[in-house]
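A single protein chain has been omitted; all remaining protein chains appear in their positions.
Now for chain A:
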Amino acid sequence: MDRRTSDGRTRRGATGLALFSLGLGSAQVGAPGAVAQLVGADDSPTSRLVTRWACGVRELAAGLGVGSSSAPGPWLWARVAGDVVDLALLGTVAARHPARRTRTLAAAAAVLGVAAADVATARRATGGGLRSDELSVQAAITVNRPVGEVFDYWHDLTNLPRFMAHLEDVTLLGSDRSRWTAKAPAGVEVTWEAEITAHTAEELIAWRSVEGSAVATTGRVRFQPAPGDRGTEVHVAIEYRPPAGRLGSTVAKMFGESPDQQIHDDLRRFKQVLETGEVVLSDGSPEGTTASRQLRQRPAQPLSPSS
């Protein structure tokens, strides 16, 4: 399975559904009467209350959840559950107001359509799993520094662990070779050797792991001056082919639930280091930008002295 395309499809589906949820939710919270009438119920205080609190707020919550979580699976299933609630409510409306059945049925058909999309997306999001043959990610960022400086910083591969979250260390071995050490969850370390395969000053650096490494990986980073004195565009593409078996799943875990997010965050840190001198920290994210921390923020309070 091509990890990238399947991921892209799930994400696009999830974003569309999140927007639908937010739109519908806002309408239900904001104009419960109008929404209730639209589906054929009375615009009564009770129906407003039900529409606003049972449906609207749930849609909003699901919309925010799907939109903000980088692992939207559970939220998507919550949406499916929500669709069932909507259908049940519509069933009650249909029984009570047979005269307006056409409207109610139209609403039910719409909900069924959404439910089908929800189920399909939720299954893709939770069924795909992390174990796949290949991870392929790409991202771009603009750094407000001259291209020479930006290139030089990346070209010194020992700088990579300063901004690439999964890397612990890169040691230069001479003649374009280097040893990369990555940290995976549960304290497991993964090491491989890499060689530079292409190198054009101020334009391009490409590398790949050497034959027989535990991890098969290739990477390319392209630099080009941004138009009108806006600094330097950095375009990165990285592929990993984890080995089979246990080590493979360890390597997959290294990238967390969202490899796309991780490479974006790596580039963000790269930009922070070059533009501000260091990785920017906050109380909620004391390690700086990391995909996992964005999911599990600590409260915005200073760390206790012992930690």
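Criterion: a contact is a pair of C-beta atoms (placed from the backbone, for glycine too) under 8 Å apart; a residue touches a chain by one contact, two chains touch by 3 or more; residues count from 1.
Everything below uses one rule, namely that contacts and distances are computed from a predicted model.
Peer 1: For the chain that is missing from this picture, which UniProt protein name fits: "ABC transporter permease", "4Fe-4S dicluster domain-containing protein", "Glutathione-dependent formaldehyde dehydrogenase" or "Sarcosine oxidase subunit gamma"?
Peer 2: Matching "ABC transporter permease", "4Fe-4S dicluster domain-containing protein", "Glutathione-dependent formaldehyde dehydrogenase" or "Sarcosine oxidase subunit gamma" to the record, the invisible chain is "Glutathione-dependent formaldehyde dehydrogenase".
Peer 1: Which of A:178, A:209 or A:261 touches the chain that is not shown?
Peer 2: Going through A:178, A:209 or A:261 one by one, A:261 is the residue touching the chain not shown.
Peer 1: Would you indicate which residue among A:142, A:159 or A:181 is in contact with the undisplayed chain?
Peer 2: Per the contact definition at the top, the residue touching the missing chain is A:142.
Peer 1: Could you please point out the chain A residues that touch the chain left off the display?
Peer 2: With respect to the unshown chain, the touching residues of chain A are 15, 19, 22-23, 26-27, 30-31, 34, 64, 67-68, 70, 142, 144, 230-231, 261, 264-265, 268, 271-272, 275-278, 280-286, 288-289, 291, 293-294, 297-305.
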